[in-house]
Structure formats: C-alpha cells, structure tokens
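Dropping the structure in here first, questions after.
Left out: one protein chain. Kept in place: all the others.
Right, chain A next:
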Amino acid sequence: MSNIPAELKYVSSHEWLRLEADGSVTVGITEHAQELLGDIVFVELPAVGANLAADEQAGVVESVKAASDVYAPIAGEILEVNAELEANPELANSEPYAAGWFFKIKPANAADLDGLLDAATYAAEIGA
C-alpha cells in the first residue's frame, strides 16, 4: 500500500509536513494523493512572501485526470517554492516526499503542528 513516512505530519486533504531544523516547514502531497490524481502535468505554487491562513488555497495540481487544489495545512508565510517541481511536475508522482515537495512555510504558531495527524492516524483515514 501507500508509503506514509513515520516522521512526517499529515492533514486530511492529503498534504504532508516536515519540520526542518531551522523551524520552517516543508509541505508536499502524499503518495496516496498522487496515486489518486494519476500523471501530474501542471503545478501552480503560491507566491513567495504570501501570508496564508490554515486551509487557505496555496496552489493547484492538475493531472491528466483532474484539477485539485492544494491547501496551506497551517497558517504562515511562504518562504520558498519548488521551482524544479513547476518545471517537472511529474516529480510529485515519482518522489512525492523528496524532490516533489511544493513549498516551505514559516509557521505563524509552531504549536499548530502538534494538532495535525501522525502517520498512523493518516494511514487509518485513507484505509491504508
């Protein structure tokens, strides 16, 4: 079944989050999400510097099959987006937890991460 790394946090809309050493948080979509979408052909990423609320739209991912919104899983400021992913959207299919990351966000409240799903809970939610 789907790969769900134990060290990451998750939200029900199928984004993953990784807390980095500098306090920033890297966000991408899960392997399960990319399986549902199929071949990804375009990715729209948020503007660097944008301040987003939790659950606010942060981008769009378009596959051959469907268009789907990507949400900011926590409130914060967009620090960096993955330009490599914009040029090669298939990275979200092939390496969803590595080269296929979407953006880095500076959390408005570091504690917001605590309330998110752990790997076991996300796995249970998607029936994995």
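In the analysis below, a residue touches a chain if its C-beta (ideal position, glycine included) is under 8 Å from a C-beta of that chain, and two chains touch if they have at least 3 such contacts; residues count from 1.
Rule of thumb we're sticking to: contacts and distances are computed from a predicted model.
Engineer: Which choice in "ABC transporter permease subunit", "Aminomethyltransferase", "Cytochrome c oxidase subunit 1" or "Spermidine/putrescine import ATP-binding protein PotA" gives the name that UniProt lists for the one chain left out?
Structural biologist: For the chain missing from the view, the UniProt record says "Aminomethyltransferase".
Engineer: Taking the full complex into account, find the residue in A:E20, A:D39, A:E56 or A:D118 that is in contact with the omitted chain.
Structural biologist: For the chain that is not drawn, the touching residue is A:D39.
Engineer: Among the options A:V48, A:A67 or A:A120, which residue touches the chain absent from this view?
Structural biologist: Hidden-chain contact among the options goes to A:A67.
Engineer: For chain A, which residues touch the unseen chain?
Structural biologist: Output for chain A: 38-39, 41-42, 44, 60, 62, 64-67, 90, 93.
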